[in-house]
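Only a single protein chain was left out; the remaining protein chains are all shown in position.
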Amino acid sequence: MNTIIALAYLLAAALFILGLKQLSSPKGARNGNFTAAAGMVIALGATVPLLHFTKAGLEITAVGLVIGTLIGTVGARMVRMTAIPQMVALFNGVGGGAAALVAVAELLKFGVHPPLAEVFPSVFSIVIGSVSFAGSMVAFAKLQELMTGTPITYPGQQIVNLLLAATIVGFAVAVLAVASIPFSFIALMVLALVLGVAFVLPIGGADMPVVISLLNACTGLAVAASGFTLNNFALIVAGTLVGASGSLLTKLMSDAMGRSLGNVLFGAFGQVRAGVTAVGSGGQARSVRSASAEDLGTLLAYSQRVIIVPGYGLAVAQAQHAARELADVLEKRGVEVEYAIHPVAGRMPGHMNVLLAEANVPYEQLKEMDQVNDDFKNADVALIVGANDVVNPAARTTPGSPIYGMPILNADQAKNVIFMKRSMRPGFAGIENELMYGPNTVMFFGDAKDSLTKLVSAVKAA
Amino acid sequence: MNTIIALAYLLAAALFILGLKQLSSPKGARNGNFTAAAGMVIALGATVPLLHFTKAGLEITAVGLVIGTLIGTVGARMVRMTAIPQMVALFNGVGGGAAALVAVAELLKFGVHPPLAEVFPSVFSIVIGSVSFAGSMVAFAKLQELMTGTPITYPGQQIVNLLLAATIVGFAVAVLAVASIPFSFIALMVLALVLGVAFVLPIGGADMPVVISLLNACTGLAVAASGFTLNNFALIVAGTLVGASGSLLTKLMSDAMGRSLGNVLFGAFGQVRAGVTAVGSGGQARSVRSASAEDLGTLLAYSQRVIIVPGYGLAVAQAQHAARELADVLEKRGVEVEYAIHPVAGRMPGHMNVLLAEANVPYEQLKEMDQVNDDFKNADVALIVGANDVVNPAARTTPGSPIYGMPILNADQAKNVIFMKRSMRPGFAGIENELMYGPNTVMFFGDAKDSLTKLVSAVKAA
Amino acid sequence: MTNELLNELTFFVLAIFVGFEVISKVPTILHTPLMSGTNAIHGIILVGAILIAAGANSPVTIVLGLVAVILATTNVVGGFVVTDRMLEMFKGRQAAKK
Partner (left out) sequence: MTNELLNELTFFVLAIFVGFEVISKVPTILHTPLMSGTNAIHGIILVGAILIAAGANSPVTIVLGLVAVILATTNVVGGFVVTDRMLEMFKGRQAAKK
């Protein structure tokens, strides 16, 4: 029996690995998710013979599985595409919470002097799991706009957080060394929850994807630690896989934003303030050109080549279908249409791809930054829909700007630029965009979806 | 103590993995080799406490280590760069032999009825290790030209080999099931040695690199199997790492040659014969242009852009230094010189890179096929030095040719082609090369090194 | 260290290498689904949760077990379903491509 269980766990681990591998290539990604799910089913099935149910145990297991399945399915099915980041945060948080609870329950079994080899991973799992839970909940709240997305800061914050972390470490060491108060880990858990909140509060809403990825990796490690406590192979390997791949992914994600992880986690304050000041001081004195839907419709209809640059505003306005519609009517008139996808357009990497895919935009029209950047100079129109930072020429021209050096889309090289947004307000980075004042730029103010719909009619009429 | 040994083995395994990782990126490759060597030292050191020396045991261990170190160092230091493939074959073979011997010695310890869990991996190790040993020796002999490099075939050969393999499997099953004759594994070993020879004989000398890589992976698996017999973690993990990465590498190598592994291993006969026939029937009737060193020197000296295409003949003639010298004198005259490196030019992937690097050709002048292929049409001269198949336009134009579809260097698009080889004989694939008869092609017959030296003088005189 | 702990440590180390290497070539566009997919995988904590819940015999362990199972199940089910929803889009694009 034990042999079969061990082999089943091994098979599950292999399926998780294969699943991850497939998930990281566009062709196999969806299968990869199934493969990993199959691994999960096998691991759960193999666990059944290990269970010795009490009466209450059987009941709560069944009830728990049903409730969890309901919440999970409904939550995942109902969520709108734009709300996926916060959903992932939620699912990650509950995993961390579960890991912490499992570790607590396991520790309670050993009276006052549990063996060190059990206490150490348990304490780790409790602390990290709780931080992950609380942090994920704050990330969820920020993304769901239940609380402000701007960094919440106060003087001496970093010192307070540092003290908090130090207290936890001290407390953990005490638990490890003395371990005489059975409920000390409950206190540890509470402290860790506070730390989780405090850790995420000063990070801006737009950086949440990176934070979620980091907390995801943390949950993985907490799960692996629970595996050490329970001497369970499946938990150790699966948790470690997530911990390792999640850490790498976090780094890849902050790289894709052109920033270091440290900057994302701890640099929010200064940067945003500077941005805000810059906006306050500069701009607004100069005037911009704006135009009517009819004029722009004619311009578009008689172009040869149009490149659409989607951004966060398109996501917020749920304007992906309208964009697709505009592209369709333009193509019917023989205009060549492409989408220029900046890697960090929107609020998580891949955001634009997912949204435009949802609107059935053909794959070949989606162009990555490197592919498309040389094409702008041959484009008649660059149509910027709710994007801002990713086309800000300051990244190329203004040393000292917070986004200086970040690779951007060369929309400014197009013969005409149509800039669609609701106002002159800056984008996520909080800095002004010279492109709005460019000689070839025409502003078209309004909600992205409304504006695009107007353009569709205008093109049809042209 | 056991804890320390286990941790040391784990550290060694981690170093092997890191070493492999570094070895597969150009920047870290040399460090990777050191990292892996450090892992080896740690693994060996950790083994010392496990040893209980008999008097004879101490002596033979010491003597063996000294002799092996001498052979290894001298062999590896003395070998010429072009002879590296056969050296790798040799070192791989002895590893396989050692694995087989270790398995035999371990099996001898268990009287007549060793437990199946010991016998199975031992038998595997004996068979695979012996095949690897014998096969590698044949590969060595072919590459060192101790025997003919052409495939050795006779009617019904594949059937004979199949029967041989079947006998071994049958015998192995008998050993596993009955295991009553202690020396039956010696017989198994002898049979496996014969199979190793028979397996490699029908494969052409030029395919040896792929064969060596395959046997390398086999040795890795044999070592891992020995690890199962000895219950030794270091052997299992290191052997498996080599087995897995070696298998993938074998596939990558045959991919780089544009052929399937099956074709490399079993397809030699037909293909080569067809090639030979093709040559016998076609060609030779038409005439080719050839020119004097002086004419060619002038042509080169007054060119703007020369692309050198090195091939196997350059390696054989050890002409890399002469090529470098020619490039130097040309550059002094302001001629732009580049080297076009076909991935399978020579007789092993990376062969040309290694050779040219030996001659201190600057890195930037080495261009991979994809980088350089579009440049040929702007080149005044394509100087082909001992290459043949990799510039054969039949790969593009002649469906049915054995190399049809293989990506080639577009040397034929250069304004002038200087084709340096000793004769009109075909290259490795045994098929004729239309490019020799091309309107812009001039042949320059002779040993590559002599010819290049002549060209150097001619350019200086021009 | 016990043998068991040593083995577990070994699994841990090897899994770290696998985890790093296996995703090292992921394109930017797959970052979000990959994050979501790994998120579902750490739902394996459900195995731990039912091990705890099954043996629950005191009010404290019953509460802990029930909550742990609910949270972990939500993680597993929600994680895989939401990842699949995301990737469905990509499939749509592949189909569109053909």
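For the reader, a short list of remarks on this structure follows.
For clarity, chains are labelled A, B and C in written order, and residue numbers in each chain start from 1.
Here, contacts are C-beta pairs under 8 Å (C-beta built on N, C-alpha and C of every residue); 3 or more make two chains touch, one makes a residue touch a chain.
Treat the numbers as computed from the prediction; the structure is a model and nothing was measured.
Put simply, the hidden chain is in touch with A, B, C once you look at the whole complex. Across B:A117, B:L146, B:V160 or B:A187, the residue that sits in touch with the chain not pictured is B:A117.
Within the whole complex, the absent chain has one touching residue among B:V119, B:I168, B:A198 or B:L235, and that is B:L235. Although one chain is not drawn, the whole complex shows that of B:G204, B:G243 or B:G297 it is B:G243 that touches it. Residues of subunit B in touch with the missing chain: 13, 16-17, 19-21, 23-27, 29-30, 32-34, 36-37, 39-40, 43-44, 47, 50-54, 56-58, 60-61, 63-65, 67-69, 71-73, 75-77, 79, 81, 84-85, 87-88, 90-92, 94-95, 97-99, 101-102, 104-106, 108, 117, 209, 212-213, 216, 219-220, 222-224, 226-228, 230-249, 252-253, 256, 341, 343, 348-351, 353-354, 357-358, 360-364, 366. Not every partner is drawn; the one left out touches subunit A at residues 2-3, 6-7, 10, 13-14, 17, 21, 233, 237. The missing chain lies against subunit C, touching residues 7, 10-11, 14-15, 17-18, 21-22, 24-25.
As a convention for this text, only the chains that are shown with their structure count from here on.
Put simply, the C-alpha centre of subunit B and that of subunit C have 42 angstrom between them. Per-chain CA centroids place subunit A at a distance of 46 Å from subunit B. In subunit A, no residue reaches two or more other chains under the touch definition. Residue positions of subunit C touching 2 or more other chains, listed in rising order: 1, 17.
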